[in-house]
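Missing here is one protein chain; the remaining ones are kept as they sit in the complex.
Chain naming follows the written order as A and B, and within any one chain the residues start at number 1.
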Amino acid sequence: MVRGAGRKVLSSVTHWAVVVFFCVVLAFPFYWMAITAFKRNTDLYNLENNPFIFNEKPTLDHIRLLFGETMFLRWLANTAFVGVVVVGITLLFAVPAAYALARLTGRWGERLGIGIFLTYLIPPTLLFIPLSRVVATLGLQDSIWSVVLVYPSFTIPFSTWLLMGFFKSIPRDLEDAALVDGLTRFGAFIRMVIPISISGILTVVIFTFTLVTQEFVYALTFISTEANQMVGVGVPIFLVRGDVYYWGSLMAACLITSVPIGIVYNLFLDRFIAGFTVGAVK
Amino acid sequence: MRRGDRWLGIGMFAPALLYIIAVVGLPLVMAFLYSVGDVKVGSVGYHFVGLDNFRSVLQSPSFRKSLGNSFIFTISSQLIVIIGAHMLALALNRRFRGRGLVRFLILLPWVTPMSLGSFGWKWILDSIYSVINWVLVQAHLVRPFDPPMWLGEPALAMISVISVHAWRLLPFSTVILLAGLTAIPKDIPEAAAVDGAGFWRTLFQITIPMMLPIVNVAVLFGVIFTFTDMIVVYILTRGGPYDSTQVLPSLAFFTGIIGSDLSEGAAISVFLVPLLALIAYLMLRSARRAEVT
Partner (left out) sequence: MAVVETRNLTKVFKHGQAPAVNDVNLESREGEFLVFLGPSGSGKTTLLRMIAGLEEPTSGEIRIGGVIVNNLTPRERRIAMVFQSYALYPHLSVYNNIAFPLKAQKVPKEVHKQKVDWASGLLGIGHLLERKPRELSGGERQRVALARAIVREPTVFLLDEPLSNLDAKLRASAREELELFHRRIGTTTIYVTHDQIEAMAMGDRIVVLHEGYVRQVGTPREVYDDPADTFVATFLGSPPMNLLTDGAATVGFRPEHLVPAELVGNVPKVPLRFRMKNVEYLGAEKILYGSLEGTRFADKEVLARIASSAPTFYELDKTYDFSVPEQELRFFDPQTEKRIPPQAFSWQ
């Protein structure tokens, strides 16, 4: 009896030790960003001070600098704009494609679906060199339209794969009933399948948007003007003036961009996992 | 299924397929063509040069260093990730107070744009103001005026890059493994407990074997994400000091885009292909096996 209770306490202690350890290791940089963002420079750059706490009163100077004197807001706006356009393009292509794969193409659909899955194994670092030529040929270099053109190359496959699973989970009988009740196949897709799938489509919207904010390589390669940058490249590249790092503002920028994405992501996590687990989990 | 449906299906799938062919298939072919040609930024025309680019790439010490680094970084960060993710997933697989908050904190590294997360580390590893060094100095483990240069010394820089990769991928692998754990039917561990198996026996003979397909998924994606990534290296060290942290993708970027030699850059990135092909093959195999069982 005593031994059993002891074991229980031990297991609980190990459990919390593991959880706390990983929380600290994984989340520490964000704590660090936060405290840096509000520290006075005299506090920040004094090696005598304990860096984990505020030794002087916190300040909003770094935030003011970030929003007032840098292009940070502009980058956020660029990113949001590209995000919205890419979401539109992605839905336009991926929703019909996913439905076709789920329902209309039979055995071919299965193979094409796997083909779609494999395209998201092809990384930007393999494609960015030829794509830089394509972008230049189209006259899009240095324009946000270059990334609008290229980002669907990974958002469409990912969204198609996610939506395909979603559409497959809709009972076939519903569409058959709609056909018998007087709709065409396409009509059933528009008036029956899409309204039922709103939550799946919303998931795709969220993930497309976050994939756009996370992208780095293409934006770095195609866009060189500060004003046209996306936030993921603008902050680490253009906020650094020569050799001078405004660490307070930089960390504020990192934090402000990351946390909202983190919150949204958490809400849709389970759906996101489904995009990777191909049938290894049922 | 009716015949008309098939045409509708083709019509609905074709636009996406054409888009993917245009922005993935075509550049992929171009990458191979460039790697056996002489394309530079601003040059016109194309001449076939055979394996010249590969020859010159293979002779460059930078390339050999990068190739080795790519494997070292990928393998060591994946080892850390898979062990850590396993421990964390087991710990998270029970209900406890504050699980939601813990999940949020743990996921942050994965959801943060990678360039910004790496940038946070650049500040933590700063040559003068590194918080790690401050702690080490306080603990009298290093001398105040000769602290380790985390990003400035080859060996330390490599360790830093590996750690940041592991930090970034750990959440991803954890949630995937967690999905695998939750998918194990509850009655199987219970049956094992009734049969008298203890924690370790259950772990090694029941849980881990049943998790293997999902561990595959986590590892394969983890390998791809690390092997093809240039962001961590680009932000932390730009490949330095002296190419000691250079990897294939970053070398391709510096050669092809910064150095304007598109062909040689393409030749370097083509070296990613064999590993990608191997992973694609393994993934299809494990997916098929999962369907059979």
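In this section, a contact is a pair of C-beta atoms (placed from the backbone, for glycine too) under 8 Å apart; a residue touches a chain by one contact, two chains touch by 3 or more.
If you're wondering where the values come from, they're calculated on a predicted model, not measured in any experiment.
Visitor: Consider the whole complex, including the chain that is not shown, and state which of A:20, A:60, A:177 or A:202 touches that chain.
Guide: Per the contact definition at the top, the residue touching the missing chain is A:177.
Visitor: Among A:136, A:196 or A:240, which one is in touch with the chain left out?
Guide: In the full complex, the listed residue that touches the missing chain is A:196.
Visitor: Can you tell me which of A:6, A:115 or A:187 touches the chain that was removed from the display?
Guide: Residue touching the chain left out of view: A:187.
Visitor: Residue-wise, where is chain A in contact with the chain that is not depicted?
Guide: 171, 173-174, 176-184, 187, 191-192, 195-196
By our rule, only the chains that are shown with their structure count from here on.
Visitor: So in the complex, the part of chain B that touches chain A is made up of which residues?
Guide: Against chain A, chain B makes touches at 1-2, 4-6, 8-13, 15-17, 19-20, 23-24, 26-28, 30-31, 34, 39, 84, 87-88, 90-92, 94, 96, 100, 102-109, 111-121, 123-124, 126, 128-129, 131, 134, 167, 170-171, 175-176, 179-180, 183, 213-214, 216-217, 221, 224, 228-231, 234-235, 248-249, 252-253, 256-257, 262, 265-266, 269-270, 272-273, 276, 279-280, 283-284, 286-287, 290-291.
Visitor: Residue numbers of chain A touching chain B in their complex, please.
Guide: The contact residues of chain A facing chain B are 15, 18-19, 22-23, 25-30, 32-33, 36, 44-45, 47, 51-52, 92-94, 96-97, 99-101, 103-106, 109, 112, 114, 116, 118-119, 121-134, 149-150, 152-153, 156-157, 160, 185-186, 189, 210, 213-217, 220-221, 231-233, 235-236, 245, 247, 250-251, 253-254, 257-259, 261-263, 265-266, 269-270, 273, 276-282.
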